[in-house]
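The structure under discussion is supplied below as structure tokens; questions concerning it will follow.
Only one protein chain is missing from this complex, and each of the others stays in its spot.
So, subunit A:
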Amino acid sequence: MTTIFLFALLVSALSAASAASNYHESLNLQPFPPSSLLASFNFKSNTTQTSFEKQHFQYFPRALGQILQHANTRELHLRFTTGRWDSESWGSRPWDGAKEGGTGVELWAWIDAQDDETAFAKWITLTQSLSGLFCASLNFIDSTRTTRPVASFEPAGDHIGSENLHLLHGTLPGEVVCTENLTPFLKLLPCKGKAGVASLLDGHKLFDAAWQSMSIDVRPVCAGTDCLVQIDQTVDIVLDIDRSKRSRANPIPRPVPGDKLDCDTSKPYHARDTCYPQENPGEKAWSITELFGRSISGSCPLADSQGSDGTVCLRIAPEREVRPSPESVETRSSDEFTRCFTPPPSTAFDLAVSEHKIQSTVPLDEPVLYAERTIVGHGQERGGMRIIFDNPSSSKAVDFIYFETLPWFLRPYIHTLQATITGLDGVRRQVRTSEIIKETFYRPGIDRERGTQLELGLSVPPGSRVTLNYDFEKAILRYTEYPPDANRGFNVAPAVIKVSSPEAGRPIYLRTTSLLLPLPTPDFSMPYNVIILTSTVIALTFGSIFNLLVRRFVTAEEASALRAQTLKGRLGGKIVALRDKVRGKSSKVE
């Protein structure tokens, strides 16, 4: 449902945008019981291809535009994500996972270049520049972290006349996304987060969310021959309503006073000091000001609000009471759950939602596939990877591409790849991998040069669970290859799953969680201590004594006498004598 709803928005925005350069922003809110709220911010600006090439930027951010031109990048996708999407409680992903990345930073781009080397050089230029622009460690995306996926990604834009497009993909699973990435993100917006829905984006609340994803997509959109360059920025967050409502002055979740507990009074033992908490407390009341700590400060004057229902949309049970600020315009959409509001242009806008004992809930879309990836086994030498795919549908098989990049120090044994399938009857049985895996693209890693790239085309039968297993070996790193920070282990990038659904047209993306790979690690401090201590002692005492013992102390005369004895000395003497002779002769001749 969400999908269709958002997609409809997207299409309407698109149709409105195709004319000329414009800017559009929206915010969609959807509460998830018991106490979460998905807030989905979307900002979209267009500029014509011609003005983009002439470096005439109006809504399109100049900083990014120049980088893209310099790096010959035709299409760019950048993701900053933290946390994990809880599909059990929150249903399917916003935007069908298309605007989401794996934990950390993920970047892929189509670069126009003659050959692979030039493309890679441009790619490095791109990552270095973006690294500076977004204050992220994107410059650490080197050859070992770069892959060229074959089947997992398709260009989202219309590339007319570009023949030599190269897709490059890189991830930084260990990157911690925080406010220093948000600030440059907001700077790209025409209203810079000062007005419109972007004014809600405050680092404190944003990064207190349970899950959060920021994305930037740049792509060319063409209708016939006139092309637009479109930048699409989204911020999706899932807030914990209880936690966000806590005041800044008292952020510690202390135990509430005894009389404020929400107890189940029907229990026979219920007393003043005995409380069995209510199992279904219902949804709490909330307002935008409570959750985000501020209200929406008007609307962005640059935004073009024509052709859409409203800027702030809420997807909520129809009987729930919503109190928007006065002067705002409310429109109800055709499905009974969605209400949209257009904030007044210059005054602050707030939205309060009443509390709600659960009677009817907004139906959640069930994800088409559940995927889980974990490392199994133990020990310093070997391990195993286990990937579980769960098809919840009882009628349709799911076909998808499974794509993972593994760092070079994790060496998979693909021959150990095994598949087990658990059917509706709950019986596990081993199947030949060829029954599940339709096609394989495997590019083995090279130590210290590139990681392993594995793309599998899989099909999971209806109502069953498929488990893939393979073993791997952990490489031993050189001691300089360990990062200088506390050694918690090495992050392995999340796997990307692309489910191609024929009816929706666009593919659905899923990502697993990232993994932590413990490698054999020496205790660095101990050898250093020992080395430093022993070297000092040896250098000070042994060194000087040894030096005194082996050195021969002789007078200068003795030394020259000794030198005359050696082969070198004798040769030198001969040469001198010879030279004297020659000189003597030549002088005679003269």
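The criterion applied here is as follows: a contact is a pair of C-beta atoms (placed from the backbone, for glycine too) under 8 Å apart; a residue touches a chain by one contact, two chains touch by 3 or more; residues count from 1.
By our rule, contacts and distances are computed from a predicted model.
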| item | value |
| --- | --- |
| Among "tRNA-splicing endonuclease subunit Sen15 domain-containing protein", "Ribosomal protein S13", "NADH dehydrogenase [ubiquinone] 1 alpha subcomplex subunit 1" or "Gaa1-like protein", UniProt-listed name of the chain not shown | "Gaa1-like protein" |
| From A:N46, A:N72, A:T144 or A:Q212, residue that would touch the chain that is not displayed | A:Q212 |
| Candidate in contact with the missing chain, chosen from A:G132, A:P301, A:P363 or A:G489 | A:G489 |
| Of A:T50, A:Q66, A:T374 or A:Q430, the residue in touch with the unshown chain | A:T374 |
| Candidate in contact with the missing chain, chosen from A:P155, A:P518 or A:G569 | A:P518 |
| Missing-chain contacts mapped onto subunit A | 34-35, 82-84, 86, 88, 103, 207-212, 240, 242-243, 252-258, 260-261, 263-264, 267, 269-270, 273-277, 279-280, 372, 374-378, 384, 386, 485-489, 491, 513-516, 518, 523, 537, 541, 548, 553 |
